[in-house]
Each structure stands twice: as C-alpha cells, then as structure tokens.
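Mind having a look at this structure? Questions to follow.
Excluded from the complex is one protein chain; the other protein chains are retained at their positions.
Take a look at chain A:
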Amino acid sequence: MTSTDSIPGAKTGGGRVGDSPLRPDGTLKVTGQFAYSSDLWHEDMCWGVTLRSPHPHARILGIDTTEALATPGVYAVLTADDVPGENAVGLEHLDTPALARDIVRYEGEPVALVAADHPETARRAAKKIVVTYEELPALTDPRRALDPDAPQVHEQGNLVREVTIRRGDASPTAPVVVSLEFEVGMQDQAFLGPESGLAVPAEDGGVDLYVATQWLHVDQAQVCRVLGLPPEKVRLTLAGVGGAFGGREDLSMHVHACLLALRTGKPVKMCYSREESFYGHVHRHPAWLRYEFGAQPDGRLVYGKADILFDGGAYASSTGAVVGNGGTLGLGPYDFPSVHVTARGVYTNNPPCGAMRGFGCVQAAFAHEALMDELAEAVGLDEVEIRALNGMREGDRNITGQLIDSAAPVAELIRTVRDLPLPPERTSTDLRELPGGVSNTTHGEGVVRGIGYAVTYKNVGFSEGFDDYSTARVRLEMSGGEPVVTVHTAAAEVGQGLIAVEQQIARTELGVERVVVHPKDTTVGSGGSTSASRQTYVTGGAVKAACEAVRTTVLARAGQRCGQTGLRLDGDKIVATSGEVVATLVEVLGDDAVEETVERRHRPTRPIDPETGQGDAHVQYAFSAHRAVVDVDVELGLVKVVALDTAQDVGKAINPDAVVGQIQGGSAQGMGLALMEEIVVTDGHVRNPSFTDYLIPTILDMPPMQIEVLEYADPHAPYGVRGVGEPPTISSGPAVAAAVRAATGKALRRVPIRPEHITGT
C-alpha cells in the first residue's frame, strides 16, 4: 500500500530494460515493514470469520444464529439471507454463491459469517451457529460424473466443458504404437501469505477493500454484484501479496469482509488460518489421462490421441479455460500430422479446482512426456533425440492449426540441457546427500541413480478470443528540480517483480531515473490478471505504450516552442536531428505534468471451432526443457533429487535476475507435484489441510540448478518478451518423474510418486 520509489544503486546497469535492479519493495520486505494483507490494522476494527460446510453435499434445512448473536463481543452474524445483491460469483460462470443458500456442494463451502471484537470470540461464536443439514449423495469420483445415474451437482448437468481437437487423418494408423494411462493428484498453490484483507465502510455507503489478489478489477465486478453497489462505491487497493500462483484468481474473503463491514459499520479484517486456506481457494485440477502415439519406425510421429478428464470440483472457477489448454496444448510441443484429442472438465462434490501455475498444461505434460520416453524405447532412440526429431519448429502448425510464427527451439532446448555437465557420481556417504537424509535410512546401499528429460510448452496470455488487455497511466512532471515519472497500473505485484519491470520500462522509454510506481488500485483501468505468464508482456507493453504517448506529447510541446520537428528526448534534454539541444525538459514541462493513459491489447486470439478444435487460439507460446538427476533408495522408495537443470527461451529477459528467480521457483513447484504434493481427498473430505501433512519442497529437497536462458525475440511482443513464469513448473515435474522411472525401472503412471509406488508395497 506504500508507493515504491526508485532505489538508486541498481545492481547492474541503470535499472533499465535488460538490467537487474534491486527490488523496489525489497528493503521493506527484508526489514519486516512491507504491509501484507494480513498485516493491516485499523482503528476500531473487528474480525471476521467464516463458518464452512462439513459436508461435501447437503441440503441446508435451517440456520439458527440466535446463540451466536448473543455472544458478548459479537457484532454481526450473516447468512445468505443477508446478501443484498445477487448471491453469485465466479470467473467463467456465476455458479458460486457468496454464502451457500439451500445447498452446500463441497466440504468447506462458506455458509455463514461472524464479526466480533477478537478472532477467537468470532470463531467461538461461529461454532454456536446451528446449521441443520440433510446429507445428499455426493459425487466424488469424476470418472462417474457423466454417468446417467450420477448425482447432479448443478441443475445444468455435470459437464463444465468438453473440447475436441481433430486434425488430419480421421482414423490414423502407424507401424509403431505406444499408449498409456496417467493420473495426476490435486496440487495446492500453497502460497505462504494467507487469504486476508481489510474492508473499511465508507461514508458514501460504499466500501474500501484492501486485499491480496491477482486481478483487482475482476474482483471488483464480483464484489459489486453481491453487494448490489456500483463500481464507484466498491474501491479495491492491492495489499501486499504473499505469493499467488493462481490461487488468488477467485474470490476468497473479499465479499465476506465487505458484507460484514457494511453491516457493522466497522472496518473488518479477515485472515484465514492455514487450514482454512486449504478450503478457501481452488486447487490444481486432478486429472486422468489416456494417451496413444503412433509413429514411423524411425520415430517420426504420425498421430497423437489423448483423452483427458479434469475434476473441476463443486464450482466451475476457471475449469473451462483449463480444459481449453488441456485440449489445445495437451499433446506437447511436437509436430503431429494427425490429432484426436478430447478434454473434459466436470463438476463433482470435491473441492473446487481452478488456476494454478501451468494451467492445464502441467497435467498433460506428465502424460505426453512419459509417452515420448516409451516411444523412444520402442524405436530405439534416446529420450533427447526423439524429442529433437519431433519437436515443433518455427513455421510449423500446432494441433489447432495455428502457425507457430516465432521461435520454437524445442530441439535446441532439449539438447542444451543434455549438454550441461552432469553431477559427479555419488561417492560420499554423507547422510545429508542421500535419500532419506539424516533419518539415517541408508548409507548408500540400494541407492540407484536415474536421469530424466522433459520438454514442454505453454500459451502466454488469455486465449480463445478473450479480450485481454492492460491499462497504464504514465505521468511525467518536474519535482524538486528533477523529472519524475509515475506509473499507475492495476496489475498485481504478487512477488514476481512486476513493479521493478514497470520502472525499468519507464526509465528506458523516457530516460528518467526517478520512477515511482503508484499503489495498485481500481482508480485506473484494468491491468488484467497476474496469471498466464502475461504481465510483463501485456502490462509491460501498456506501460511502454503509455510512455511513448507521453514522449510524443512532450516532443510536440517542445516542437511548438522551438518550431522544429524530428526531436528526441535524451535524459532531461530535448535534442534536434542536428544533435543540438533545443530545450530542457524543465523548460518544456514547467509546472505542468504530461499524463497519458493507454489501453493495450495484444494480437487477437480466436475461439476454436466447436467440432474440430481448429483455430488461432493462443497469442504466444513459451518453451522450456528440464533434465533431472535423482538418487532413489529403491528398497524404501525414497527419492533425492540431485540436480534439476533447465533451458528456457524467454524471448527477451527484461530483468535477468528475476527471470532466473521465476525459473528456480517454478521448477521447485513442478518437482513438488512429482514427488510429494497432493491434497488427499476421500469421499469429498480433505484429509491433509496443513503444512504438517501437505508437504512442499524445503531447502533440503531442492538441488542446485544450472539454468540456460535463451533469448529469441518474439517479433510480435514488446521488446520481444516471452512469458516466463509458468513453463518451468510444467517441464520440471515430468523430468523428475522420468528420472525416477529410469532409476527404478517402474512405469510409475501416477504423480505424486509415493514411496509405495516405488517399492510396490
């Protein structure tokens, strides 16, 4: 919420495009001063808590709030009856009640809210709310969702979306055929900053909401609908975000805090516990995948078939778009003459699933990469050359018929990771370097090394005809005798480093050192979502365009003053074509500011054909490859990842250090899904909603990484950038899984790979 001024002393260069300046919010973060959404405080504030459904599917027969309301210290207890507007939110479909009315469709669905003077008072009061449920048969196996006798989760049926991709030969055959079935468990984003925020009622009858999110404007629209208020009365400001990874695309406590604030007339803070967080946001879709590849005896692909099922859980969230990605990108970055893909997403009474880093491509990658290894073995090629042989190239058409019109260096990426030095053979018996670590489970006996490869790709930005844009307002003025630029966008900084990128672009375009990034809020137009690896491209592009507009205005003014054309801006000077300085910025600006607001769209994408799935669905593709080296204790099923090396084409690294940071962090999340991360759901109940039982990689689990960053500029993108954040999460997991298969000789058709899958016990 504090505006971030530029910090001099950039690490390298002057903090322009291509440099790696220090994070503008870094000093606040290392000193504990940065205000995250859970740190907010307000005079006279009270605390809100949520009462959630204990059942995966039930009818609400009645809610008695009398005792809760009578609890000393309680200010309000709200149910669906207290929703003033339309009780419906959702990213793609308005299918999600802000508070359940009549029916609950998953364990953890919000049913009632309490505001009280202390969080513990509120929690205890919530326990006194008596909800009478009549349990209903729950649909918890997505593979049964489309059976005629399956329980119906919503009136419109259990299918959220089905995508079919058909290309080439309708019934292709090939001399070599390989196939497999794969299953991917439910992963959690596990951002560390819990869902939280502060809603402050305003004198105009509206509300100001300070919240951690990925897209302020899409939140605002949903909150307005539920509150029955116009946008000018629902103002959102981004509070400090403790990571997101897709898990903050949907609303969590946003509407709830606003409802309580408007009812009590007091500022209301809400902050989920870790357990509630596991119920309070969508997860990565679990998936069931059936694949078949046909090839020539030399390994060249003839056709690819896939049947993919995503469990969307109780509400749609972004399931439709995930299915779109699973379908259009589900065969991986390879050239297939004939294609037959079906992807479906269904409703169940399991936890709702939606966006997570890698969005629909992560699940598919485990299957297509395992099958590429099968194919390599069947035709007698190695894992690298089979991928290089079939890898997409610029000028190819992908499975939806879209022309790949910029770099697609699949062969180069996979060969690059192969050629990186391998870690030395393990010689030490230091327990810390062995699977099982200091648990002292082995001294090296039964430990086998394996190496695995994967290459994948991902769309950047929103697809299938979505009106994807960002707005930037850039202002140039003199302050204290020096030029200052203020960049105002609503694009969320979630830790990835967007504010640094905004500053770098403004410095580069306007040649001004001092660049202030305005707090992110809804007083400027939408920045679009901080997801789909899109912000550097789309908001970065908007900032660039707004800077160009400012520059044009300044030069026009200077031109009027001196009667010349062809001027350029050089630092604080206006320079003529002759090289002569015709004016200074101070002279041109005076006390006036130049401010321009620009909405920038990338090249339009198109919906895919409903029958064939053909169409220019995506705006850009990003490619990456990983090589994993693992040591596996094959007797106990314990895995130690020894090395995780990667190569990725980023188009142009605006901030090389931040690019590497994204690749490292993204790789860790992919590795986590391969080996340890799963929300275990049985009969619709989450079994492990804690960091005790849901494991994410620790510093002991992560190996050192060698990272090769390629920069093949995309001529259609600002500065040639290619989205960076997601690809590493997609290719790292399949490489790790392949390495474990190589070490154990087991097929391992499910992730996360558990010890018992390796030992067969």
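The criterion applied here is as follows: a residue touches a chain if its C-beta (ideal position, glycine included) is under 8 Å from a C-beta of that chain, and two chains touch if they have at least 3 such contacts; residues count from 1.
Note that in this section contacts and distances are computed from a predicted model.
The listed options are "PqqA peptide cyclase", "2-oxoglutarate oxidoreductase, alpha subunit", "Carbon-monoxide dehydrogenase small subunit" or "DNA/RNA helicase", and the UniProt record of the chain not shown names that protein "Carbon-monoxide dehydrogenase small subunit". When the whole complex is considered, the residue among A:G15, A:G48, A:P110 or A:G193 that touches the unshown chain is A:G193.
Among the residues A:Y36, A:Y133, A:F336 or A:F366, only A:Y36 touches the chain that is left out of the figure. Touching the chain that is not shown, out of A:T416, A:T456, A:Q496 or A:Q648: A:Q496 (per the contact rule at the top). Residues of chain A in contact with the chain left out of this view: 11, 20, 22-23, 25-27, 29-36, 38-39, 41, 118, 120, 189-194, 240-245, 271, 273-275, 430, 432-433, 438, 494-497, 657-658, 660-661, 664-669, 690-692, 696-700, 702, 704-705.
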